[in-house]
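Every protein chain of the complex appears in place save one, which is left out.
Labels run A and B following the written order; every chain starts at residue 1.
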Amino acid sequence: MNELQFFVAASAIFFAIGVYGLLSKRNAVRILFSVEIIINAASLNIAAFARYMPYNLGNAQSIAIFVIALAAAEAAAGLALIIEAFRLRGSVDVEEMDELKG
Amino acid sequence: MTETPRGDFFKTFRIVVTIVFLASTALLLYMLYGPAMSVISYFLRDPQAFLVDPLFMVLIFPGLTYAGLVAYLAIWGERKFAAKVQNRVGPLYAGALPGGILQNIADLVKILFKEVIIPRDSDKPIFILAPVFAFIVGSLPVVLVPYSPTYVILDFPVGLILFFVFTAFYPLVLLLAGWSSNNKFSFIGSLRALYQQASYEIPLFLSALAPVMLAGSLRLVDIGSAQGSVWFILVAPISAIVFFTSILAELEKYPFDIPEADSELVAGWLTEYSGVPYLLYQFGAYIKMVAYASLFTVLFLGGWAGFAFLAPEWWMVIKVAIVVTIVISTRAFFPRIRMDQLLSAGWTKLIPLALLSLASLVVLQMLGLLAFLR
Partner (left out) sequence: MTRLDYLLAIAILAFTSLMALLALESKSLVYGAVSLSGFFLGLSLFFFELGLLYLGVFQLLVYVGAVSVLILFAVMVIGHTPRKPTVGRFGGLGFLGGLFIALAAVFAGLAMLFSFLDLAVDTILQSLIYIGPVVVLLAFAVLFRGEPRGRSSYRFEAFGVLGAFLIFGSFLGALSYLGSLSVFSGDVTFSMADVAQSLLGQYGLLMVVLGLLLASAAFGAVALAKKEKEEK
């Protein structure tokens, strides 16, 4: 297996771990952790292709930088929503969040 | 002591154990003689090469021994300086050397013998690991700062940003330390320390951009080498002042001493720590000070540039000593400012100043006045 395969396989492993967490966890914070893991796996994928098929190394790093910054913004917004939901309902169990009202 | 029937056994047992111990020590020394002599001869064969060997750089200069020595002298110097300014005497009586310079060793011995108290309902793994990580994160930046183009342990192409990465790690460790103490006052103290350190990261990064702009590189060796003709503090003095103030805030020195304030919130986020964990925190903070002082010297004070009668490393050591003296003198000269004054100073006063300095540098560069630097 060549080196690009190794890094893409690593990114796939992290993606799979993130999907497992996303589908099987009841705690909203754990689901947010899984989303962060998935986003980081995607940026690792971009970085691996940037290194081993370099047409413009600066551009690829910039794209990955945008991904990181966007993920940070999304984490902030998601956490604010989770805290608000926790204040309203008293728990962060997504099984109990089945109403659109409130 | 009465002779028990087993007394003879103990006597022979002690004799046998002594003989076995001496014989095994002799055997070990004989076995290690070859490798030990080869290691020593490797280092002594070529003293010139030994002085720039990476292991020497990590262990002695500018690594562990040098940073530890400067931190040691800084602790003593801080207490002595503050004492003299306050018309006291300071450390004087410990040990035979004059001036109380061995006071630190006495304190070290005392701390080593103190009982390490772990609160009952605290989160034990995090409580024990937080001081270790604080020490690691505090002392790693020493690796990045060059003392001359050859005396740098890790010459990273983005070395300056990696230094700031360690600055950014520290609030996380503070938060974990305060939370794991299971004490509301510790937690509030760690939150305040976190606000302070996170707020002053931005003026730190912005004001460090000025030397980067002037030198044209993020490598610390390049920034130091670009100051051969003029020190950057003369070209960008406002940035230097902002950077120095941010350093004082990051190190929790006066006047930004709220997190460690003795008269408020007990000892802040350090309340529950005693003994060796406390030692790790404090000594890590002083080694962090050495790292920041060295960074300030490289960025603004010309690094290793100086007259030719001294080697560049010596110039660096002298300048770092001066900067460390200024940093520890703040303890004697400044009162402590309030938390809201602290935060407003960081956000509303230092950031515009840093941006103003950067803008003025851009104007100077466009006018072509900075051509003498290249």
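Things to note:
As a working rule, a residue touches a chain if its C-beta (ideal position, glycine included) is under 8 Å from a C-beta of that chain, and two chains touch if they have at least 3 such contacts.
Note that the structure is a prediction, hence the values are computed from the model and not measured.
One of B:Ile60, B:Ile153, B:Ala198 or B:Ala321 touches the chain omitted from the figure, and that residue is B:Ala198.
The set of chain B residues touching the chain not shown comprises 123, 126, 156-158, 161-162, 164-165, 168-169, 171-172, 175-176, 179, 194, 198, 201, 217-218. With the whole complex as reference, residues 1-10, 12-27, 29-30, 32-34, 36-37, 40, 43-44, 47-48, 50-54, 56-62, 64-66, 68-77, 79-84, 86-87, 91-92 of chain A touch the missing chain.
Just so we're on the same page, only the chains that are shown with their structure count from here on.
Taking each chain's centre as the average of its CA atoms, chain A and chain B sit 35 Å apart.
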